[in-house]
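The complex is shown incomplete by one protein chain, all other protein chains being positioned as in the whole.
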Amino acid sequence: MKLTLKYHGRLTELFGKKEETITVTSNTAEALKQELEGLDIRFRENVYQLAQNNKIIKGNEILTAFDVDIFPPFSGG
Amino acid sequence: MKLTLKYHGRLTELFGKKEETITVTSNTAEALKQELEGLDIRFRENVYQLAQNNKIIKGNEILTAFDVDIFPPFSGG
Amino acid sequence: MKEYKVKNIFIEGAIPPEKIAQSIANHQSKTGIGAHDIFLGQVRADEIDGKKVTAIEFSAQQEMANAVCHEIRETVFEKFPVHCMHIYHSIGRVGVGELCFFVFVSSGHREGVFESLPFLVNEIKAKVPIFGKEIFEDETHQWKVNK
Partner (left out) sequence: MKEYKVKNIFIEGAIPPEKIAQSIANHQSKTGIGAHDIFLGQVRADEIDGKKVTAIEFSAQQEMANAVCHEIRETVFEKFPVHCMHIYHSIGRVGVGELCFFVFVSSGHREGVFESLPFLVNEIKAKVPIFGKEIFEDETHQWKVNK
């Protein structure tokens, strides 16, 4: 499945880009995390959250969107 | 001792005046309360506090000022 | 910035929103501040026995009110990590929907203001000799009682 990862905040610097489209086999949030962490050490070494359709996803929530936001810790306010 | 009682808020209406000078024998806050309550039923029937020199006084605090504020419950804010 | 002189908290009539904006703007040079918290009291159109409040007329023992606020301010500076503190209260007549009470605290971080502001407001309500007279539409009145 093709998935566009959208980086935010300091992750745009860490990855040197705002988004990238990759092919993944995972169909849940947790599986995607594992898959990403296997692909790139930067996912293992940094704290991040996933979101799709403007909602945080985790555990065995099913991936349904073509885009996934990758968020570093929030620092608004 | 001559003492000027200064009424505030609804007590100005209750007593129909802003202040009055009376002669009292008390020399503490609590004694003054007792004396006032003996003189006028309105002191017995209403909640009030005494202050002198911009400080609330009660119990056996000594009367030192010529003016005493008589306050109904505060209702600022 | 602690300030130790007794200030006059009273403003004749309603507190204009522009005064609040000006007061906020005055803090832009205080660059250690990260959080402001502002409490505003507004006159409600309470209905009592079928009659609506249209204004509150405030009177006070002003000299004592200012002295007590000064003491409360010192207590707050001792208890909480507050950089700045401002207290204003209306004297005279304030119409429904208008502001009669303005309390402003500033701190490095939000915890400092969230803890200090309710304490400060409650102390003022409990200890400062101010008296509100609720004026009804027909110009009759009753004396305000704080909850």
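Things to note:
The first chain written gets the first letter, and so on, giving A, B and C; residue counts start at 1 in each chain.
Going forward, a contact is a pair of C-beta atoms (placed from the backbone, for glycine too) under 8 Å apart; a residue touches a chain by one contact, two chains touch by 3 or more.
This is a predicted model, so every value here is computed, not measured.
The missing chain, though absent from the view, touches A, C when the full complex is examined.
Taking the complete complex into account, residues 6, 8-10, 13, 51, 54-55, 69, 71-77 of subunit A touch the chain not shown.
Residues of subunit C in touch with the missing chain: 17-18, 20-22, 24-25, 27-45, 96-99, 106, 108-110, 113-114, 117-118, 121, 147.
FYI, only the chains that are shown with their structure count from here on.
Shown here, the protein chains touch in an arrangement that is not a line, ring, star or fully connected set.
Inter-chain centre distance (subunit A to subunit C, centres taken as mean C-alpha positions): 48 Å. Remark: subunit B and subunit C have CA centroids separated by 26 Å (rounded to whole angstrom).
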